[in-house]
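With one protein chain removed, the remaining protein chains of the complex are shown where they sit.
Chain nomenclature is as follows: A, B and C, assigned in order of appearance, with residue numbering initiated at 1 for each chain independently.
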Amino acid sequence: MDDLRDLYQSTILDHNKSPRNFGVPADSNRDAEGYNPLCGDELHVYLRVDAAGRIDDIGFEGSGCAISRASASLMTEYVKNQSREEVDRVFDAFHDLVTKAPKEGATPESLGKLAVFSGVREFPMRVKCATLAWHTLRAALDQTDQTAVTE
Amino acid sequence: MDDLRDLYQSTILDHNKSPRNFGVPADSNRDAEGYNPLCGDELHVYLRVDAAGRIDDIGFEGSGCAISRASASLMTEYVKNQSREEVDRVFDAFHDLVTKAPKEGATPESLGKLAVFSGVREFPMRVKCATLAWHTLRAALDQTDQTAVTE
Amino acid sequence: MSVANHDALPADRFDVAAVRAQFPVLADDGPGRTLTYLDSAATAQKPQAVIDALEDFYTREYASVHRGVYALSVRSTQRFEAVREKVCRLLHTSDPREVVFTRGTTEAINLVATSWGGQNVSAGDEIVVTQLEHHSNIVPWQLLCERTGARLRVAPIGLDGCVEVDAFEALLGPRTKLVALAHVSNALGTRLPVAALCQLARSRGITSLVDGAQAVPHGSVDVLAIGCDFYAFSAHKVFGPTGTGVLWGRRDLLDAMPPYQGGGSMIRSVSFEGTTYADAPQRFEAGTPDVAGVIGMGAALDWLEEIDREAAAAFECELLRYASEALEAIPGLHIFGSDPEKVGVLSFSLDCAHPHDIATILDREGVAIRAGHHCAQPLMKFYGVPAMARASLALYSDRSDIDALVSALETTREIFS
Partner (left out) sequence: MSVANHDALPADRFDVAAVRAQFPVLADDGPGRTLTYLDSAATAQKPQAVIDALEDFYTREYASVHRGVYALSVRSTQRFEAVREKVCRLLHTSDPREVVFTRGTTEAINLVATSWGGQNVSAGDEIVVTQLEHHSNIVPWQLLCERTGARLRVAPIGLDGCVEVDAFEALLGPRTKLVALAHVSNALGTRLPVAALCQLARSRGITSLVDGAQAVPHGSVDVLAIGCDFYAFSAHKVFGPTGTGVLWGRRDLLDAMPPYQGGGSMIRSVSFEGTTYADAPQRFEAGTPDVAGVIGMGAALDWLEEIDREAAAAFECELLRYASEALEAIPGLHIFGSDPEKVGVLSFSLDCAHPHDIATILDREGVAIRAGHHCAQPLMKFYGVPAMARASLALYSDRSDIDALVSALETTREIFS
């Protein structure tokens, strides 16, 4: 049960129960939908992006498993006030966190609270749950009309 | 090689080389085509049937393996002057001969020279070669427009 | 098969331990290696007899079928063709020419939709399915409707997961060409009254197809008594290999249908001027078939014939009741579908955890269940849920499986409370 406790850390369970930034922020000017066909997770991410391209405000709606909900919630906290470039950097670091064994000696990009998702790497089928919010965020920033799909 | 000699008896080899009644009889009034998709045997049987329904004359054309050619040739000799009922009876007896082990004690319908096909029963894939001519004959007697197919 | 009947049935005659012992994957080989397999509705495990049949065939008498003159090929062909007769016995019918080998249920339904549908369905016609169908019994009809301009109509179900017969009947009209029905729902276990529904169709001259993927593994099936025109199932769900399955179809219908795929074996003669086709079933079996798969399916059916299926069904029915009661005792757990004739499947939700989280936690406890839409998204929509957790049974399932499930669900609740 140890790796289960690693996966479902208390922060994750907390954000699953009480997601932050749930809902549509005022004056949101970009949004995108995300969909994970495997478990039926559906996510809608809304952004207010300022003139400089920074994420001024962010919110999300949708239903999903604990991992995807908590990931969305923690993401909204993390990326507020970030630029597109910062989002891309943390996306890559987060993706490495949930898919790769930590490199010996390497200092990982500081992910702050997002580090609670490190347990996901032991559960390959859950990687898509953890990254759905991030894919959807990028789609919203690109404001493509396509649904972000993790397959 | 014994069962091969049983299959390819000299009568069969002889009729294969020099088939009897090869060609179309004069005034033929019924005919049918037969086809064995497995080995590409093609057979055309022509009949002159008299008013009483008897086979007055018979001939065949086509190409095929030794078994099918010899069977057609020996059949034409055998059924000349027979009625539909007689053909049906010998068809059944012939079919038994090439498919079933001889019943102990039972006296088989006398098949005369046709008995040379008894070796076929050891070669299930060749049964259709031996019976193609007979299927085609029946089709000609019925004068259906369908090609007789052994499958 | 009603619950009342089950009470009378001799479930005790069924020796589940002896059956279970024949499934090597279920063997308890060392600590932590025990598998609690509760995903048999997705695919069933294989008895040793089936594994051996495959090995034996490839090791000793492998050859292609139908076109060889040599002994090896003759034997392969005979064994292959003999499986049609075994399928007939399974379905309580008799004409092997009515048995078409396909990749599985999905292909069988696509075959009918394309070949029969292409010939018999036109713009404005209607095809009736139910709300609980598997995607494989929805999408082929949607594709047919797209091609032809026909319309797909959906027979409603109640909250209990049962088809409403009156509403179904009301859908049947002069333009209805075909009804396509699951025999047993893979997501709910509902056993549809297919004989009654097909009778309603037949009395109006409407053709019927029954998707038997979930019925064949759980009890005896009689296609003539059902009175359907087509019946489909997959070998892999009935203890046979993957890659093969059956379309059974009434001979007059099959004989009138145009080919599906073109290629070797389905022809009578080919020429660039014009090609003619073999009779059914060959007409629908283009190309080299899954010879070993079919022979493996034959071994599975032989194996099944040795089982007292009435006793097995009775045992399974009791086990399902045991499982239902045990699950219902778990706080916050909700079971979907309450058909009293339900078979093989328990789908549920937990108020504290998403099905996907449940499945992950159960897996770490050695319990394999399925979480997701079960290829029945319209049904998920009907119940207003994105997904369900599903435990499903086969004739090797026993109480220890259920006990492991319940205990793992307790763990789930602990983590999420």
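Simple rule for what comes next: a contact is a pair of C-beta atoms (placed from the backbone, for glycine too) under 8 Å apart; a residue touches a chain by one contact, two chains touch by 3 or more.
Since the model is a prediction, treat every value here as computed from it, not as a measurement.
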Legend entry - Shown chains touched by the chain that is not drawn here: A, B, C
Legend entry - Residue in contact with the excluded chain [from C:55, C:222 or C:414]: C:55
Legend entry - Among C:204, C:381 or C:399, residue touching the chain not depicted: C:381
Inset, instruction - Tell me where the left-out chain touches subunit C, residue by residue. - result: 24-25, 35, 37, 39, 42-43, 45-46, 50-51, 54-55, 58-64, 67-73, 103-107, 109-110, 113, 134-136, 138-143, 152, 154, 234, 236, 241-244, 259, 261-267, 269-272, 275, 286-293, 356, 359-360, 362-363, 367-372, 375, 377-378, 381
Inset, instruction - Could you please point out the subunit B residues that touch the chain left off the display? - result: 1, 3-5, 7-8, 13, 38-42, 63-67, 123, 125-126, 129
Inset, instruction - Mind listing the subunit A residues that contact the chain we can't see here? - result: 35, 37-39, 124-126, 149, 151
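Here, only the chains that are shown with their structure count from here on.
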Legend entry - Pair sharing more residue contacts (C-beta pairs) when A-C is set against B-C: A-C
Legend entry - Averaged-CA centre spacing for the pair subunit B and subunit A, given as whole angstrom: 79
Legend entry - Between subunit C and subunit A, distance of the C-alpha-averaged centres to the nearest whole Å: 38
Inset, instruction - Could you tell me the distance, in whole angstrom, between the mean C-alpha positions of subunit B and subunit C? - result: 47
Inset, instruction - Check each residue of subunit B and list the ones that touch at least two other chains. - result: none
Inset, instruction - Mind pulling the residue numbers of subunit C that touch at least two other chains? - result: none
